[in-house]
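Only one protein chain is missing from this complex, and each of the others stays in its spot.
Here the chain labels run A and B in written order, and each chain numbers its own residues starting at 1.
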Amino acid sequence: MKNKSFYTLGELAKLLDVQLLGNENIDIGRLATLKNAGQGDLSFLSNPRYVSQLSDCKASALIIHPDQADQSPCACLLTTNPYVTYARASHLFAPATEIVAAIHPTAVINPSATVAATASIGANVVIEEGASVGEGSSIGAGCYIGKQVSIGKHCRLYANVTIYHDVTIADNCVIHSAAVIGADGFGFAFDGKQSLKIAQLGSVEVGDNVEIGAGTTIDRGALDNTVIGTGVKIDNQVQIGHNCIIGDHTVICGCVAIAGSTVIGKFCMIGGAVGIVGHISIADKVLVSAMSLVSKPITKAGTYSSGTGLAESSEWKRNIVRFNQLDDMSKRLRELERITRSS
Amino acid sequence: MKNKSFYTLGELAKLLDVQLLGNENIDIGRLATLKNAGQGDLSFLSNPRYVSQLSDCKASALIIHPDQADQSPCACLLTTNPYVTYARASHLFAPATEIVAAIHPTAVINPSATVAATASIGANVVIEEGASVGEGSSIGAGCYIGKQVSIGKHCRLYANVTIYHDVTIADNCVIHSAAVIGADGFGFAFDGKQSLKIAQLGSVEVGDNVEIGAGTTIDRGALDNTVIGTGVKIDNQVQIGHNCIIGDHTVICGCVAIAGSTVIGKFCMIGGAVGIVGHISIADKVLVSAMSLVSKPITKAGTYSSGTGLAESSEWKRNIVRFNQLDDMSKRLRELERITRSS
Partner (left out) sequence: MKNKSFYTLGELAKLLDVQLLGNENIDIGRLATLKNAGQGDLSFLSNPRYVSQLSDCKASALIIHPDQADQSPCACLLTTNPYVTYARASHLFAPATEIVAAIHPTAVINPSATVAATASIGANVVIEEGASVGEGSSIGAGCYIGKQVSIGKHCRLYANVTIYHDVTIADNCVIHSAAVIGADGFGFAFDGKQSLKIAQLGSVEVGDNVEIGAGTTIDRGALDNTVIGTGVKIDNQVQIGHNCIIGDHTVICGCVAIAGSTVIGKFCMIGGAVGIVGHISIADKVLVSAMSLVSKPITKAGTYSSGTGLAESSEWKRNIVRFNQLDDMSKRLRELERITRSS
């Protein structure tokens, strides 16, 4: 979509299908935060803890919940979910990202590969035999698309993505730079002397509307496939081991490490830098807080954590000494209770 | 090796050098899990907790321990280590990975570099002056091989690997995409105002039969070399700091972070997302469980852990408050013991 450089507030209300409160002729040229917005900017209030910033806000208009509109110092776009409306508005102000259907002359495309006429193939892209790139998809410079890979319609791979052989990517996916999809799962059998490699014969299936962050790695399966469900969003530097199955619409924050053969439910939210051991299942709608280790299956929805809180190191050092005495402390406590009760 | 598309069970027994129990003429076309195997598939039982799946297994044949063969519903390949036999069988069913000796016309190879006649150099590979690639090695598309790098025989670098100058890689190594070997170690000297860079004058030596995962980084040494021993297996997104020495046959799971100048013994198993501080030594045959922090030297073989178990966040929050009172609790417990004893 080729964006306009500015909109009237009336146009925005129509495009976003929300009610306008104020002057429909105000020109809006930019989205900005409450704090930094100025004349000609549209801002939004979604997090209640920023209400106090409203009075000082210099924006020309605000995306806001009807219940808070009376506190707005400017024109309003009214919506019961300002964050969602902001998300939709953001695309109106994004730089043009039209896909120019073209194959760069430096691209190396095997004659048996299929590239849709409306796809865009960047400089130095390599597409191996039997691979296919669907309509309206854009493959950034330096990407490697292995043999028999299938990339659906309207996908966007940024520069320097690597997709190993046989991987399938459905429609409307975004994959960021330095991501690697389909490298060998980490499988070895120890014969008493050394680790023997187990050929990784499965592949990776990525569903529709998936986003995969920069530097993220998703390994191919040992026998069956690794599966990433529809609508899954994966941040940067996430590692997903072989044969994991990630349920639809689950969100995985940055630097999460998921060991092999683990099954995660739908609509989960895995916090940043979480570790998840292998061969377990996690139910739908589970939230795991940042940097927790999921060391066992989770069978019901809820919020889960591990770890200790932050402390000044001097205090923390005293407490970790005690942590390593906890079992002893517990037994001594029980003994005291016994004595006290019997006395 | 060019694989066949199917084998008779008799051929497999011979190729794997195991005893056959059943019809040697059964055609086998695929390896599959116990759960998903069907007609024409070979499966395996190595983990005893899957014994219960035997009765429902539809495989045509099983790799199985002789002691459990009586529970098999189908023909058997008998072996005392089914997992090792499965590992060996997996390569018979892997897609052909013959290295086609060829240099892609888009590769940029310095005239002073040496490429063995039997090596394969992919599209857009860059090989700098004085570098060498040994017999039967395959360098994937987009790889960068720095000055004076030495890559041994029968190595496989997948697409988009980066090897800095002077690094040496021995024979039979596998390096996955987006791995970076030989970037500068993280060395700075603070002069009171700013951090001054310390030139990293060492390199990286990688032994025979090493596998290095996607997105893994191994830094060059400050003065001496960083050393990866023979048979070491490193999963994805591992970080190995400058001047580390990793002992032979040690296995390092995904997302492990090892700070500089740390020496790890042989046959260790470092669990996923473990952190290891710098300038310490770890003995041979040490296991570290997932996401532990190794904060001090480990002088004897064994299994080590840190961290806390997973809990529902509401319960966890109560406990981490208490964690920060542990030293106080310990003192109060001792005081109670004193009072109780003296009364």
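Basically, a contact is a pair of C-beta atoms (placed from the backbone, for glycine too) under 8 Å apart; a residue touches a chain by one contact, two chains touch by 3 or more.
Computed from a predicted structure; not experimentally measured.
Novice: Sort through A:103, A:116, A:280 or A:333 and give me the one touching the missing partner chain.
Specialist: Result: among the candidates, A:333 touches the missing chain.
Novice: In the whole complex, not just what's shown, which of B:92, B:113 or B:126 touches the removed chain?
Specialist: Checking each option in B:92, B:113 or B:126, the one touching the absent chain turns out to be B:126.
Novice: Which listed residue (A:214, A:263, A:283 or A:301) would be found touching the missing chain in the intact complex?
Specialist: Answer from the full complex: A:214 touches the omitted chain.
Novice: Which residue, B:209, B:250 or B:289, contacts the hidden chain when the whole complex is considered?
Specialist: Spelled out, the listed residue whose C-beta touches the missing chain is B:289.
Novice: Among B:19, B:39 or B:195, single out the residue that touches the unshown chain.
Specialist: Here the residue in touch with the unshown chain is B:195.
Novice: Quickly run down the residues of subunit A that touch the omitted chain.
Specialist: Those residues of subunit A that touch the unshown chain are 31-33, 36, 81, 83-84, 86-88, 90-91, 93-95, 104, 106, 122-124, 140-142, 158-160, 174, 176-178, 209, 211, 213-215, 231, 233, 235-237, 249, 251, 253-255, 272-273, 290-291, 307-314, 316-317, 320-321, 323-327, 329-330, 333, 336-337, 340, 343.
Novice: Of the residues in subunit B, which ones touch the absent chain?
Specialist: Against the left-out chain, subunit B lists 106, 108, 124, 126, 142, 144, 146, 160, 162, 164-165, 178-180, 183-184, 186-191, 193-199, 201, 215, 217, 219, 222-224, 237, 239, 241, 255, 257, 259, 275, 277, 287, 289, 292-296, 298, 302-309, 311, 315, 318-319, 321-323, 325-326, 329, 332-333, 336, 339-340, 343.
Here, only the chains that are shown with their structure count from here on.
Novice: Would you kindly tell me how far, in whole Å, the mean C-alpha position of subunit B lies from that of subunit A?
Specialist: 25
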